[in-house]
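With one protein chain held back, the other chains of the complex are shown just where they sit.
The letters A and B name the chains in turn, as written, and every chain counts its residues from 1.
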Amino acid sequence: MNPDRLFSPNPTTRDIARQLYQTVAKLPIVSPHGHVNPRLFADPNATFGDPAELFVIPDHYVTRMLYSQGISLDTLLTGDHRQTWRLFCENFYLFRGTPSGIWLTHELSEVFDVDEKPSASNADRLFDSVSDKLSSPEFSPRKLFERFNIEVLCTTDAATDTLEYHQAIRQSGWSGRILPTFRPDGVVNLDAPNWKTNIEKLSEVSGIEVKDYKSFIQALEQRRAFFKSMGATATDHAALTPATADLSDVEADVIFQRALKDESKPNDAAQFTAHMLMEMARMSIDDGLVMQLHPGSLRNHNEIVFQKFGLDKGADIPLQTEYTRNLLPLLNKYGNDTRLTLILFTLDETTYSRELATLAGHYPALKLGPPWWFHDSLNGMARYFDQVMETAGIYNTAGFNDDTRAFCSIPARHDVWRRASANWLAGLVVRHIVDMNDAHEMIQDMAVNLAKRAYKI
Amino acid sequence: MNPDRLFSPNPTTRDIARQLYQTVAKLPIVSPHGHVNPRLFADPNATFGDPAELFVIPDHYVTRMLYSQGISLDTLLTGDHRQTWRLFCENFYLFRGTPSGIWLTHELSEVFDVDEKPSASNADRLFDSVSDKLSSPEFSPRKLFERFNIEVLCTTDAATDTLEYHQAIRQSGWSGRILPTFRPDGVVNLDAPNWKTNIEKLSEVSGIEVKDYKSFIQALEQRRAFFKSMGATATDHAALTPATADLSDVEADVIFQRALKDESKPNDAAQFTAHMLMEMARMSIDDGLVMQLHPGSLRNHNEIVFQKFGLDKGADIPLQTEYTRNLLPLLNKYGNDTRLTLILFTLDETTYSRELATLAGHYPALKLGPPWWFHDSLNGMARYFDQVMETAGIYNTAGFNDDTRAFCSIPARHDVWRRASANWLAGLVVRHIVDMNDAHEMIQDMAVNLAKRAYKI
Partner (left out) sequence: MNPDRLFSPNPTTRDIARQLYQTVAKLPIVSPHGHVNPRLFADPNATFGDPAELFVIPDHYVTRMLYSQGISLDTLLTGDHRQTWRLFCENFYLFRGTPSGIWLTHELSEVFDVDEKPSASNADRLFDSVSDKLSSPEFSPRKLFERFNIEVLCTTDAATDTLEYHQAIRQSGWSGRILPTFRPDGVVNLDAPNWKTNIEKLSEVSGIEVKDYKSFIQALEQRRAFFKSMGATATDHAALTPATADLSDVEADVIFQRALKDESKPNDAAQFTAHMLMEMARMSIDDGLVMQLHPGSLRNHNEIVFQKFGLDKGADIPLQTEYTRNLLPLLNKYGNDTRLTLILFTLDETTYSRELATLAGHYPALKLGPPWWFHDSLNGMARYFDQVMETAGIYNTAGFNDDTRAFCSIPARHDVWRRASANWLAGLVVRHIVDMNDAHEMIQDMAVNLAKRAYKI
């Protein structure tokens, strides 16, 4: 890997980018939002399995691309692992110019010392050599966590989660800092799969019998307090749209009761989610947990794939998203309150300059999260910088988070962000928009400080 | 300030940009649309007040950014001015990489000889030195108007305005050319704050008793004629959407009468505004006033801030905007008429390549205004050039206007446009898309000629 990769080809810009990057390249990684399984760290002897289990099967970025070219998901996900790995290697050319290509190349090179491109001809050899490494103690999740120099890693956990793995990590005496994040979608979105079961689970884990809206709120508050006691600093919320609305307790209860009786009306779930976002903001003001909102993904667009293979198989497709009107109720009620931090994400880049930067550049409670999912890429970051920063300034953004379940890709992802940030700042310096002193402060902020501040870490 | 600021770091592009820029850097400023208060120029002894009154309190770009970081608007807007200035200086780092940062740096340096970055440590000293300058006769609005080499400055004035300050300017014998612009939103949008009072005012100033739709139209025509007699060349219209619709006189009268009786139905205001845009186009064909349309801002999104501090406090948030269908009625009726010039603006950059450039590249009556408000920035201009010009060509655009109430920022804003234009043209030259002869003509057009032609100045 070239040390100047991802930087502008302009020599002056590149020199400045390199200078700035070098000051943050080795900083500890702060990962305030992601989906790594805490179980990996609960057991000191856990392993990542074989190369297919690490690089292919759980990575929906990888499986979607292979599937898009007609490769069978059956074979990839449920077949022989060496065969899955072969398909991956043979088709590695599909990732040319994609962020997955950059991350995978980085992981293979930096973590596994593999500096050749995967291909049909080296597939078996790579399978063996990576397998060897993966079975050695130095490649356990805990060892890699330390090697990756991760200062803090936040997971995402259902409201009904007992956080047993987080408990185990704490009790093990291991020094790695892994914090839970409170994600109540499964109980808050009435149309969530298994909602009723989730509510029963919520009663159970909270010790509060959830039989109406009031007890539901109490149980949620109990869970938030528990998560907070376990180190959580944030909550996370998915919603089809960022609609927010204020229902009275009575209205909320009527809807909630209908759901308990399986008698929900068509608009109930949407209204209730909109209301619960308000309610979550209220609770955040009370307990100080930072609130994250990830709207606009139409999950499981491909029903056949969903029926056969379940969630997170690369078939979640973004929707056009509206923030200005949708967030109006919430922002008018809580947006002026400096005790609230609401971090917004989007899959609709058209909202960057039009809605998100203008809202975040005004409301004290708002911050913008980094480019998300498909936009967590070199061009996605460049667009984000160019479309957000002029209006919001960097200080209304929340730095970077990797949002990944692919643990071994974390250093690669943060490295791309740090390079992209350095490169963007170099572009400002070379055009005399900011000076080097400012740029040096800004690169530190973008690499770690903004994330720490926004997430109260 | 570096003389090559804002130009591409590529040496060839930069050389060409510099060459082109130098041919327009000193051209007089043509400012065909803005919100400077004409009162400043009516009294030869007027002053700008202290630094907080000039740089902070009236500038919603500045106050929104400070407020977004939790700084109290109470303190900023109604507190001690030296304290307001201190808060501004301490937090000047928030403007890194923003257009406000560029404009403020330019103003401080070029107008006030301040070449240090404002900060906590120099705040008091800067307050004193800028205050000194502001109280000297050479820093009166008229003197700065002359020093800024402004050829013409257009203000924006309510339909009910008596234009007394414009009268005073004319009568004073001062040579500065300051022209009014007819903005009838307060009487045309039935849901405007104080609409009824505005209608009474309209009756009064026009001498026509506005008691129905017919007399309303007559009064508007009277006002347009008066504005024209006072030098106006244009009108300006704000609307939530660019919807246009043709009501019969009877339909229009029914809606108007309902409004007079405080009995408006929910859709009345929207329908009436849509109709009045058509009517304004008709009048423009008659009297030759250029028509401007600024749609898509949801004003006063933050109700608490609005209740407490009023309009224009940085809480106006853009909305997604649709032009293709919305303008269909107006363009089908008047878009083929070369006597009409309708200059369109947008806060929704997604419409540049999809709707605005394609419409302006076809209809003889249409021109596109420059990047507006949040998009009046270096990146905003680059996007505008890249997304509009290929389809519309530069000759269907209206050059630049600064649209500002911050008088002292006018040279900075035009300088950014001229640099951005030169830089864009240099990018075309260096890729052999246009040659230097063409680029030399184009930079003159972009700097002043297009604006003069579009606004009939």
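Keep in mind that, in the parts below, contacts are C-beta pairs under 8 Å (C-beta built on N, C-alpha and C of every residue); 3 or more make two chains touch, one makes a residue touch a chain.
The structure displayed is predicted, hence computed values, not measured ones.
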item: Residue among A:Tyr21, A:Phe95, A:Trp195 or A:Tyr213 touching the omitted chain; value: A:Phe95
item: Residue of A:Leu134, A:Val205, A:Ala219 or A:Leu378 touching the missing chain in the full complex; value: A:Leu378
item: Residue among B:Val188, B:Leu247, B:Ala315 or B:Leu359 touching the omitted chain; value: B:Leu359
item: For subunit A, residues in touch with the removed chain; value: 1-2, 4-10, 64-65, 67-70, 93-99, 101-102, 298, 301-305, 314-315, 317-320, 347-350, 374-375, 377-380, 383
item: Interface with the unshown chain - residue positions in subunit B; value: 8, 10, 12-13, 322, 324-325, 328, 331-332, 335-336, 338, 350, 353-355, 357-364, 366, 386-387, 389-396, 427-428, 430-434, 438, 441-442
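The rule we apply is simple: only the chains that are shown with their structure count from here on.
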item: Averaged-CA centre spacing for the pair subunit B and subunit A, given as whole angstrom; value: 40
